[in-house]
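Please read through the structure below; I'll follow up with questions.
With one protein chain removed, the remaining protein chains of the complex are shown where they sit.
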Amino acid sequence: MTATTGFDTVSHAAETPDEEQPYEELGLRDDEYERIRQILGRRPTSSELAMYSIMWSEHCSYKSSKVHLRQFSEKAPKSDLMLAGIGENAGVIRISDDIAVTFKVESHNHPSFVEPYQGAATGVGGIVRDILAMGARPVAVMDPLRFGAADHEDTKRVLPGVVAGVGGYGNCLGLPNIGGEVVFDPCYQGNPLVNALCVGVLPVNRLQNKEAHGPGNVVVLLGAKTGRDGIGGVSVLASATFNSDGPARRPSVQVGDPFIEKLLIESCLELYERELIVGVQDLGGAGLTCALTETSASAGTGMDINLNLVPLREASMDPQEVLASESQERMLLIVEPGKLDEVLRVAERWGVIATAIGQVTEGGRLVISWHGEVVVDVPPGSLVDDGPVYARPMREPADLILLQADRAETLPRPRSGVELRETLLRLAASPNLCDKSWVTEQYDRYVQGNTILAQPENSGVIRIDEQTGLGIALSVDGNARYARLDPYNGAKLALAESYRNVAASGATPLAVTNCLNFGSPEDPQVMWQFAEAVRGLADGCAELGIPVTGGNVSFYNSTGPQAIHPTPVVGVLGVISNVGTRVPMGFGGDSDVIVLLGE
Amino acid sequence: MARVVVDVMLKPEILDPQGQAVANALPRLGVADVASVRIGKRIEIEFAGAADLDRAREIADKLLANPVIEDFTLRVEETPAEGEGQ
Amino acid sequence: MARVVVDVMLKPEILDPQGQAVANALPRLGVADVASVRIGKRIEIEFAGAADLDRAREIADKLLANPVIEDFTLRVEETPAEGEGQ
C-alpha cells in the first residue's frame, strides 16, 4: 500500500509485483490467481482481487454447474414465446400479443440460518429486483421452504423468523403470496432452505436489458445507501494483509428495507414507462462489482466510475468494501445524458436517492477511481465470462444401492380398522401433511386484487388482464426424499408434479424455473446427484415440451459433513386464457360425480 | 420490586430503516438540525425480589437482543414511587 | 454532535403483548423471579449542533409517541467518543 494514499492503487500494484495477497483466504486457487495476473499483466489491486474473488466464486460463476446446466438450452424445445432466457436476470415468456410474464426462483439459504428474519426477507427482496430488472411489475411471490425436524430447537428459532421475514417483506411490498412449500426433514437441521419465487408482468415492448450501451451514457446508482452489509468475508480478508492492527469483524448480515424497495419498484416502473433509461441491472449478491461488470461486459463497453460518488452509510469504507457491499434495495441504471435530469426528478418524486457515479466508455475497460487514484482497471468480460469452469469428479453415493433396496413394499401395512385409523391419524398429524395455515395466514394473498387462487390450492392463479380475463398459474414443487433415492427421476418427478398442479388448475403449462439446492460440489457423490438431477430435469422438460427459462444453483448446503438431501425445486408457469374457467381443488357441489383419472 | 432496564440498539453499521424513515420525516415537521435518528428497544424487567443483573443479562442475551445485528446495555434503575415521574 | 434519548413506553394500563410474550417465555429459561416485562422504544436523536431538548420534546410529542397509548421521557446524553463505549 502506498503511504501517500492509504489504499492500494493500480500504479502501486504495478510497482509492487511481489506483494503477497490473501487470495487463498478469498477462495481463489493458485491457478485462478495466476490467471488474474495474466489477464491484468500485473498483480491485482486489493479492490480487483476482491472483485475477481466474488465474480469467480461458485455463487456467481457457476463454475461447478455450468457444464451440466447447458443441457437446459441444448435439450429444450425451441420456443417463440421465450423473449429472454437463461443468462438474463429472469426468463421472459410472451403470453399474448402484447403481454409478457417473467419469473424466477432463487435461494437465500445460508443467510436465513444465521438471521432467519432478515435472511428470508432479503431473499424475497433480491428475487423481486431480478424481476423488476426485466421491466416487469412484480405481481406475486411464492416460497418453497425446508426446515429441520419440527420439534427441534433450531426449527423453533428458524421457522417463525423465516415465515415472518417472507411475510414482512412481501406484505410490505404489496405482493400477494400465492403458494409455496413447508417441508420438515432432519437433513435440513443446520441448513434450512429458503427459496423465493417472484413473477412479474410487462408489456412486451417494455422489456428491459442490462446492456450498458452508448459511450457517454451516464451510470446511475438508484436506491439505498451503501453500507457494510454482507461483506464479512471479502473485505476483511482483502484488507487483511494491508491492515497491521487487524480489521474489525464485519457483520455478514444484510438488513432489508422493504419500504425503500417499494419506492424502487414504483420509480423504476415510471422510468421504464417513460423510456428514460437505456439499461438496468439489479444489485444482488455481488453488489456493485457484479452490476458494473455485467452491464459493461454484456454491451462490450467499458466504464469510468468515480467510487467516491457512491452514497455511503459509513464514510470510513474502503473501496473494496464499497465494491463488495451487498446492501439491499439498489439498482444500476444506464441513462442518456440528456435524460439524466428527468431520471433524477422521478427518483426524487418517489423519495429514492439517485446518483450519477460515472459513464460508459469505449474500449472495454472498467476503470474505477477512488480519491483521484485508479484502483480498478480491468476488462469486465474477464470477470463475467472468463471465470473458471470445472468438470468436477462424480461418483454414485456408496449407500445408494442399500437405500434403494430398502423398499416401501417391505413395510408393515395396517391390517385392522384400528390400525388403519391409527395410521390415518399419524399421517394427518405429521408436520409435513398437516394444515399450513399457521404459516400462510401470515402472508397477504389479496393485495393487488388479482389473486384468483392461492393457498391451499394446487397452484396460484393471478389475473393479468381484467378486460379479457387472461391469467397465469404457478406452482413450485420438490421432493427431496425421492431425489435422494433417485436424483434423475426425483427431478423429473418434481417437474411432473408442478406441471400437473398447473394443469389441474385449468392452465396450460408454458415454462420452467428451478432452484437446485445441493451439498458441496467438491464431494463427488453430491456432484453425481447434481448431474443426475439436471439431466432428469432437462430430459423431463424435453419430454413435456416446455423450456427452462432460468433458475439458481445453491451448493454447500450441509450440516457439518452431512449434505442435505438433493433438493431440486421446480416452478412451472402456465397460462389460462380466461381465469373464470380456473378449477379450484374443492368439490364443487352436492351431486358432482367423482372420477379417478390415471392409475 | 426492582427494575433492570435493557437498551437494545442495532449495531452502528447495521441499516436502521425505522430511524431513517423518521429522520426523513422531520423536515416536514419543520425540524432541520437533526443529523440522524436511531430506533431501538427499551425493555424494563421487573424482578419480584432484588434486581438480578446477571439474570437480566442472560435474558437479554438469549431473548431480547439478536447478537448478530444488535448490541445491548443494561442497568438497574430505581423504581419511581407510584404517581411520581413524568 | 449531541444526542437526546427519548424513551417511549406504553402507558401502564395498555396491554403489552410483546412484553408478555417475553415474560411467558422466561420460566422455560429457568427464570422464575421476574414479575413483569415491558417493551418500549429507545430513540436516539443526534443533533447536528447542540442538543435541543425543547425541539426534541416537540418531536416526541408530535411524532415519536402516540399520547393515546404511550408516555415518553427524554434526556440529553453525552455522546461517547469514537471507539469507546461498551
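Just so it is clear, A, B and C label the chains in written order, and each chain counts residues from 1 on its own.
As a convention for this text, a residue touches a chain if its C-beta (ideal position, glycine included) is under 8 Å from a C-beta of that chain, and two chains touch if they have at least 3 such contacts.
The rule is short, and it goes like this: contacts and distances are computed from a predicted model.
Undergrad: Looking at what's absent rather than what's present, what does UniProt name the missing chain, "Heme exporter protein A", "Arginine transport system permease protein ArtQ", "Amino acid ABC transporter ATP-binding protein" or "Phosphoribosylformylglycinamidine synthase subunit PurQ"?
TA: For the chain not displayed, UniProt's protein name is "Phosphoribosylformylglycinamidine synthase subunit PurQ".
Undergrad: Looking at the full complex, which residue from C:2, C:53 or C:69 touches the chain that isn't shown here?
TA: Checking the options C:2, C:53 or C:69, the one contacting the hidden chain is C:69.
Undergrad: Among A:44, A:167 or A:397, which residue is in contact with the omitted chain in the full complex?
TA: A:167
Undergrad: What residues on subunit A make contact with the chain left out of this view?
TA: Residues 164, 167-168, 171-174, 257-260, 262-263, 350-351, 440-452, 463, 466, 579-580 of subunit A touch the chain that is not shown.
Undergrad: Which parts of subunit C face the unshown chain closely enough to count as touching?
TA: 13-15, 17-18, 21, 63-64, 66, 68-69
Undergrad: What residue numbers in subunit B mark contact with the hidden partner chain?
TA: With respect to the unshown chain, the touching residues of subunit B are 17-18, 21-22, 25, 28-29, 39.
Convention: only the chains that are shown with their structure count from here on.
Undergrad: Express in whole angstrom the distance between the two chain centres, defined as the mean CA positions of subunit A and subunit C.
TA: Centres of subunit A and subunit C (C-alpha means) sit 38 Å apart.
Undergrad: Scan subunit A for residues touching two or more other chains and write them down.
TA: none
Undergrad: Mind pulling the residue numbers of subunit B that touch at least two other chains?
TA: None at all.
Undergrad: Which part of subunit A faces subunit B closely enough to touch in the complex?
TA: My answer: residues 114-115, 118, 224, 227-229, 250-251, 253, 255-257, 259-260, 313-314, 327-328, 351.
Undergrad: Considering only the defined contacts, which subunit B positions touch subunit C in the complex?
TA: 1, 7-9, 19, 22, 25-26, 29, 31, 33-49, 52, 55, 58-59, 62-64, 71, 73, 85-86
Undergrad: Contact residues on subunit B for subunit A in the complex?
TA: Of all residues in subunit B, those touching subunit A are 10-11, 13-15, 17, 20-21, 24, 66, 68-69.
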